[in-house]
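Can you read through this structure? Questions will come right after.
Heads up, one of the protein chains got dropped from this complex, but the rest are sitting where they should.
We call the chains A, B and C, going by the order they appear; numbering starts again at 1 in every chain.
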Amino acid sequence: MAAITVEGLTAWINGYAALITEHQAELTELDSPIGDADHGLNMNRGMTAVLAAIGATPPTTAEALFKGVAMTMISTVGGASGPLYGTFFLRLGMTAGAESELDLVSFGTALRAGLDGVISRGKAQPGDKTMIDALGPAIEAWQREAASGASPGEAASAAFAAAEAGRDATTPMIARKGRASYVGERSAGHTDPGAASSALLFQALRDVLGAGA
Amino acid sequence: MAAITVEGLTAWINGYAALITEHQAELTELDSPIGDADHGLNMNRGMTAVLAAIGATPPTTAEALFKGVAMTMISTVGGASGPLYGTFFLRLGMTAGAESELDLVSFGTALRAGLDGVISRGKAQPGDKTMIDALGPAIEAWQREAASGASPGEAASAAFAAAEAGRDATTPMIARKGRASYVGERSAGHTDPGAASSALLFQALRDVLGAGA
Amino acid sequence: MKKFINDPTTVLADALRGVQAAVPGVRVDLDNRVILRADAPRSGKVGLVSGGGSGHEPMHGGFVGPGMLDAACAGEVFTSPTPDQMLAATKAVDGGAGVLHIVKNYTGDVLNFEMAAELASAEGIRVESVVVADDVAVEDSTWTAGRRGVGTTVILEKIVGAAAEAGQDLDAVKALAEKVSANGRSMGVALTSCTVPAAGKPTFELPDDQMEVGVGIHGEPGRHREALASAREIARMLVDPILHDFDASGPAIVMLSGLGGTPLIELYLLYGEIAPLLAAGGVDAKRILVGDYITSLDMAGASLTVVKADDELLRLWDAPVETAGLRWGA
Partner (left out) sequence: MKKFINDPTTVLADALRGVQAAVPGVRVDLDNRVILRADAPRSGKVGLVSGGGSGHEPMHGGFVGPGMLDAACAGEVFTSPTPDQMLAATKAVDGGAGVLHIVKNYTGDVLNFEMAAELASAEGIRVESVVVADDVAVEDSTWTAGRRGVGTTVILEKIVGAAAEAGQDLDAVKALAEKVSANGRSMGVALTSCTVPAAGKPTFELPDDQMEVGVGIHGEPGRHREALASAREIARMLVDPILHDFDASGPAIVMLSGLGGTPLIELYLLYGEIAPLLAAGGVDAKRILVGDYITSLDMAGASLTVVKADDELLRLWDAPVETAGLRWGA
């Protein structure tokens, strides 16, 4: 059965950091009409710090990798996204355990635990116009593909496609959580910045695991 | 010998008030580059109050008229011009005395006393780029014409011409008194607002006493 | 963007150095970005920790000192501080009687303080929290993030600070904080946007003849936009939503805070219009603050806060306080 090595997972995080830097302005722009115009800044500050931390001592297990990502994000991002992404990676790492490689199903279980962490911390429901509207469908797709024996590339492609669809589905939603909820009905018509940064997370995974074609 | 009645003097003050209102924006404009952009506002506030005061109880002597003007200006104008014009009219009234009409020489003596009051209060020298650079030449011209037996109209025309020349002569001067002195050499090239309002005083006199042709 | 800064990315660190240089009686932990009472921890005293994004000065760092906060955590401009900052502050001020976290109701602040409380509890420190959510510009609902926390926070920090200074225990201090929080309402208006240094341009565009009614202190959009009105009309737009939201009659502590770019003469002028409206609504303004207390960088605007007060709250309000932002009796 196909497995993902800790090197692959590390490449995923590095790729995510690069995508965040590339899309920083765009994420901040999305956060302007319905938030406080800092989501790109926040994520970039955090992922830049993550890159530096990983570069200093390359982790050898999934748990070490993701706990490191979590702690760095928690202590550098701030805002709503810091504790939420931090919790995501913390639970992901704890569930993945001290392994040097993960099969697709185990990785899916770990992703699901991360998502559950985000939900229990942020109390958002699907449809509240938050990052979980991208994370949820993406992780569901991954788990479905993994269960049906797909290749890593196939699973990642499906997850990314689902994340993008989930991100786009936030556009018409009326925000009920986070800063965007203050503008109430006027939040409709704008894509959620956290959903957009979550879609990038699965874009990075797809890029690392191959197009799966 | 020709005389100026208190009605004529009252008409002078009324005419001055009208000119100030008419030129308010221009006086404030002159006060912008070398002052604090309020000379027109200040003078208009004062002369509007003077009009109201005169209208309420028309004075019957020169002393009553000018003391009233002085007290009203002192209590409504503020800034540098309030006490200076106030002092001018106070001394003018005190020297003119409780008369219902004045000959040209007596009026000239009273004007001179007013000017002396401005100088002793403000300590400005001719050439310091202040109102006395218009008042001084104007009053000198009036006294010269009065001594040589000119008509009121002739004296007033000569005084106004001298006031205008005095006002224009302030343009190249470097201010040594008042707010304009803060900008030092950069005050050169701008006409002094107080000299401009003083020229209007003699324009009003000329208008009331006839062109003298 | 015209600001006294060296570099948009070092604003917070540079400003904290200024606080360190200018304010006696506080200690600035530059690494953790925490402003602390110089004499912290005070043994047996409940520790009060607040914090939030920067750009709202004097809140919160300006309220650290005897009779008010023990520590304030400074986040990046308009961004919640992080749990490790809060943990450092909590540990530094714990004198054995536990610590109260004073949190404004923004998802970021709430979540980060929650994590910090978990971490502090894991280290054996008893932590309680109060969340201020007083901005009547936002519709309240248990299904959403709820109201934003604004001006009531300042008044709460003063009152609760006096109680902690007087030796009240953590349960009492927490109950008092919840009482103040429940009794406070705020409403703001912006005449101009603020400019976040890192963004370099105004957060929102507001035409020269428009104002934003119900604006948030991070430049969040308000209830609506309308034509710039007179101070008299604006006073009504601030007072009415507060009086409609709760029964504010009786004694009160009232604060009219500038948002950073509005001079004091305008605030007094506006307060002159607010005072009769409050009186007509039965509000007896026993204590009044007019000035910059909770700001939004350089935004021109104002925010009105009304906290219903009883003798207990007024007595605690009047107790000595010695901070950069509020000082009396000391």
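Just so it is clear, a contact is a pair of C-beta atoms (placed from the backbone, for glycine too) under 8 Å apart; a residue touches a chain by one contact, two chains touch by 3 or more.
Bear in mind the structure is a predicted one, so any value in this text is a computation, not a measurement.
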item	value
Neighbouring shown chains of the undisplayed chain, as defined at the top	B, C
Touching the absent chain when the full complex is considered, from C:E178, C:D240 or C:E266	C:E266
Contact residue for the chain not shown (choose from C:I234, C:V283 or C:A309)	C:I234
Identified contact with the non-displayed chain, of C:E57, C:E165 or C:E220	C:E57
Candidate in contact with the missing chain, chosen from C:D14, C:D39, C:D140 or C:D171	C:D14
Missing-partner contacts on subunit B, residue numbers	28, 32-33, 35-38, 41-42, 45, 74-84, 86-87, 121-122, 175-179, 181-184, 186
For subunit C, the residues touching the chain missing from this view	2-7, 11, 14-24, 54-55, 57-58, 62, 191-192, 208, 211, 228, 230-232, 234, 256, 260-273, 275-276, 288, 290, 292, 295, 297-298, 300, 302, 322, 324, 327-330
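Just so it is clear, only the chains that are shown with their structure count from here on.
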item	value
Graph class of chain-chain contacts, one of line, ring, star, complete, other	other
From subunit A, the most remote chain by mean C-alpha position	B
Geometric centre distance via CA averages, subunit C-subunit A, whole Å	33
Interchain centroid distance [CA atoms averaged], subunit B/subunit C, Å	56
